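With one protein chain held back, the other chains of the complex are shown just where they sit.
And now, chain A:
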Amino acid sequence: MRAMIIDDSRAMRSILRRIVTGLDFETSEAEHGQAALDQLHAGVVPDVCLVDWNMPVMDGYTFITEVRANPEWRDITLMMVTTESEQRQIVRALAAGAHEYVIKPFTADAIVDKLSLLGLLPEESAVTA
């Protein structure tokens, strides 16, 4: 499995990378939505994107709408990982095509649970992670 971590904070990308590499994901990273789109256009297409909302250049919501507008990327699972916790924002993101929504601060278990719910973990990883 491949995960793309999209967050303007290197520290947050590092935290998420440690979690998902511990689940045997290969990872790529982008510091904003446009950089992530550039990677997708270049053929770096992950199974799941972990997407922050508030980022410079292109925010996570816009990134999700851009991904969902391209049928070639319809198989990418999109998971928001953000401090945005207003119900209105969660509904907006899900309506735009996000599959799951994790609010910062999160625990590693929360990320594992969501990836498991999305069917992105082998059964063994979901139980032991």
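We take it that contacts are C-beta pairs under 8 Å (C-beta built on N, C-alpha and C of every residue); 3 or more make two chains touch, one makes a residue touch a chain; residues count from 1.
Here, contacts and distances are computed from a predicted model.
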The chain that is not shown, which UniProt protein name from "(2Fe-2S)-binding protein", "ATP synthase subunit b", "Carbohydrate ABC transporter permease" or "Chemotaxis protein CheX" does it carry? "Chemotaxis protein CheX"
Considering the whole complex, not just the chains shown, which residues of chain A touch the missing one? 8-12, 14-15, 18, 54-56, 82-86, 88-89, 104-107
